[in-house]
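Only one protein chain is missing; all other protein chains are in place.
Here is chain A:
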Amino acid sequence: MSAAKIETEKYIGATLRIKLKDSRVLDGVLTVIDPFGNILLSNGYEYSLDRINPEKLHKREIGLVSVPKESMESISVDKKTHGNIFKAK
């Protein structure tokens, strides 16, 4: 088993914040990832501009979602999670 694969496994279970290309942001737990970078998030929440009042943020639960790699602009994690993933390096 290669080191890189082990490293991928370390991301599993982390709460990711994914910025989508259409401006929405998703929070959720990384549950599955494939070799192409497509992701399955559990307990997903979607952040978007409130359609009724675009000055405000709108949050809602969307559950288990698959996120194609091409729809993602960036992925980030909070500092604590980052520390847990990368501490072994």
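Here, a contact is a pair of C-beta atoms (placed from the backbone, for glycine too) under 8 Å apart; a residue touches a chain by one contact, two chains touch by 3 or more; residues count from 1.
Operating definition for what follows: contacts and distances are computed from a predicted model.
A.B. asks: Please identify the absent chain by the protein name in its UniProt record; candidates are "Ribosomal RNA-processing protein 40", "UBC core domain-containing protein", "Glucose-repressible protein" or "DNA replication complex GINS protein PSF1".
C.D. replies: Missing chain, UniProt protein name: "Glucose-repressible protein".
A.B. asks: Could you please point out the chain A residues that touch the chain left off the display?
C.D. replies: Touching the missing chain: residues 2-5, 7-9, 11-13, 17, 19-26, 29, 31-37, 40, 42, 46-53, 55-58, 60-69, 71-72, 74-79, 82, 85.
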